[in-house]
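There's a structure below that I have some questions on.
Excluded from the complex is one protein chain; the other protein chains are retained at their positions.
For reference, chains read A and B in written order, and residue numbers begin at 1 within each chain.
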Amino acid sequence: MTEKLEKIAITPAGHSAPPAKFSHGVKKGNILQVAGQVGFLPAAEGEEPVAAGPTLRDQTLQTLANVKAILEEGGAAWEDVIMLRIYLTDPSQFDEMNAIYNEYFADLKSVPSARTTVYVGLPGDLLIEMDALAVLG
Amino acid sequence: MTEKLEKIAITPAGHSAPPAKFSHGVKKGNILQVAGQVGFLPAAEGEEPVAAGPTLRDQTLQTLANVKAILEEGGAAWEDVIMLRIYLTDPSQFDEMNAIYNEYFADLKSVPSARTTVYVGLPGDLLIEMDALAVLG
Partner (left out) sequence: MTEKLEKIAITPAGHSAPPAKFSHGVKKGNILQVAGQVGFLPAAEGEEPVAAGPTLRDQTLQTLANVKAILEEGGAAWEDVIMLRIYLTDPSQFDEMNAIYNEYFADLKSVPSARTTVYVGLPGDLLIEMDALAVLG
């Protein structure tokens, strides 16, 4: 007999409420999935979420902070992430995003995660979205 | 010694045949992956698949039904899903899709899964595609 695994929602304080019935993060067994995060600042309930700023740098750093908050609320860290999916809207921003990314992960204490970057449409003035898959333990 | 895990294809009766050598669903160990599903009605072998209808509502509900059929054929349920990826073609349909989504999942008996929505190109008149990752047990 194996233990019944519980599916746990991860909702960091300050994260704006999801715009539909989904969880910002979910953990089941040793798998933690972070939902698509964008560069929204923490928002009080009922407030419209607002992006950290208009620039790729503003939004990339806030998106990374939002992913990190979910990982930490779920008992994980960047070191547990095996896959980061990055959605940009403009291929000309790839190099700038990579520079911000490398700077952000300069102190990572594990090998880097895998990553896929593709170029899609995003709503409003959003320039970047990310989601992440982590394996704990 | 650990038991050898078997990779099992999941093919619900009535699902139109995949347009290439892939499986609508795969289970290995306690991981179940649902392939990209669209709003096609069940089709007999050799028939061209046809979308449930031209509207986002038609296609969203049929896509959800198609994902659900794979989950159930694999011994899983929506409650086991940790990540749902949604591909829309038009950001202006986000709110309408969310309303349909929330209605559909009103009776979900677990915390909601994580989710990412991005805007991509899809073939023909398709308006929505979804895939899902579930952890069983």
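Following the convention adopted for this analysis, a residue touches a chain if its C-beta (ideal position, glycine included) is under 8 Å from a C-beta of that chain, and two chains touch if they have at least 3 such contacts.
Note that this is a predicted model, so its numbers are computed, not measured.
**Q** Touching the absent chain in the whole complex: find that residue among A:5, A:65 or A:120.
**A** A:120
**Q** So that we can see where the missing chain sits, which residues of chain B does it touch?
**A** 2, 4-5, 7-9, 18-29, 31, 33-36, 85, 87, 120-124, 129, 131, 133
**Q** Which parts of chain A face the unshown chain closely enough to count as touching?
**A** Residues 30, 79-80, 82-84, 91, 94, 98, 101-102, 105-106, 108, 110-120, 133, 135-137 of chain A touch the chain absent from view.
Operating definition for what follows: only the chains that are shown with their structure count from here on.
**Q** Overlay chain A and chain B by their C-alpha atoms and let me know the rotation angle in degrees, rounded to the nearest 5.
**A** It works out to 120 degrees.
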